[in-house]
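Moving on to chain A:
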Amino acid sequence: MDVHVELLLGTKVRDTDGNIVGRIEELRVDRDDNSCRVESYLIGASAVIERLSAWTLIRPVARALHAHKLYQVYDVRWQDMDLSDPARPKLRIARSDLRHVK
Partner candidate 1 sequence: MKKILQLSLGIVTSVGGFLEIGSVITAAQAGAQFGYKLLWAILLGTLCLIFLVEMSGRLAAVSKHTIVDATRERFGFPFFFIVLIGVVLIAFMVLVAELGGIGFGIQILTGVGFPWWAVPVSLLVWLLMWKGTFGLIENGASLLGLVTISFLVSALKLHPDWSSAASSLLPSMPDGDKARYGFLAVSILGASISPYLMYFYSSGAIEDKWDTTYIPINRFIAGLGMTFGGALSMAVLVVAALTFQPRGIQVDTFPQAALMMTTALPRWGFYLFAFSMIFACFGAALEVSLAIAYFFSQGFGWNWSQDIKPSKNSRFAFIYTLIILLAAIPLVFGIDPIKVTVLSMALTSATLPLAIVPFLLLMNDPIYLGKYRNGWISNTVVSIVVVISFVLAVISIPLQIIGG
Partner candidate 2 sequence: MRLKRLVVVPLVMAIGCKPPTPAEQLDSIVSWVSTAKMAGDAWLRHTTPDKYTRQTLELSGQMLLETGSQVLRSPPATLDSAAFDRALTSTRFNIAEMARFVEEKDAGRFRQPWDSLRIYLKTMRDFSASAAAGK
């Protein structure tokens, strides 16, 4: 099945219980000579910061405000994401099993 990556951006992801985990903001890929494989999806508000590469501005502010929540970005491995309905992505694992980045 073909999925439009650009339309996947900003769609809400639900976990196994149907709760919203966050929005897909970025895709990590691994590229070699002639293929490009999706490794993981970055989910959460701060993934936008990652995508805008705005950490140099945000980090000092976040530190000053002790806003640790800002650092919450989930990195969902491709195995754990169910894209059988691209408009309604689901996690295959529980929220507690998600790993953080940064």
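Basis for inclusion: all candidates are chains of the complex that A comes from, given by their letters.
The rule we apply is simple: contacts are C-beta pairs under 8 Å (C-beta built on N, C-alpha and C of every residue); 3 or more make two chains touch, one makes a residue touch a chain; residues count from 1.
Worth saying up front: this structure is predicted, and the values here are computed from it rather than measured.
Every option in 1 or 2 belongs to this complex, yet chain A touches just one of them, candidate 1. Every residue of chain A that touches candidate 1 in the complex is listed here, in rising order: 6, 9, 52-54, 56-57.
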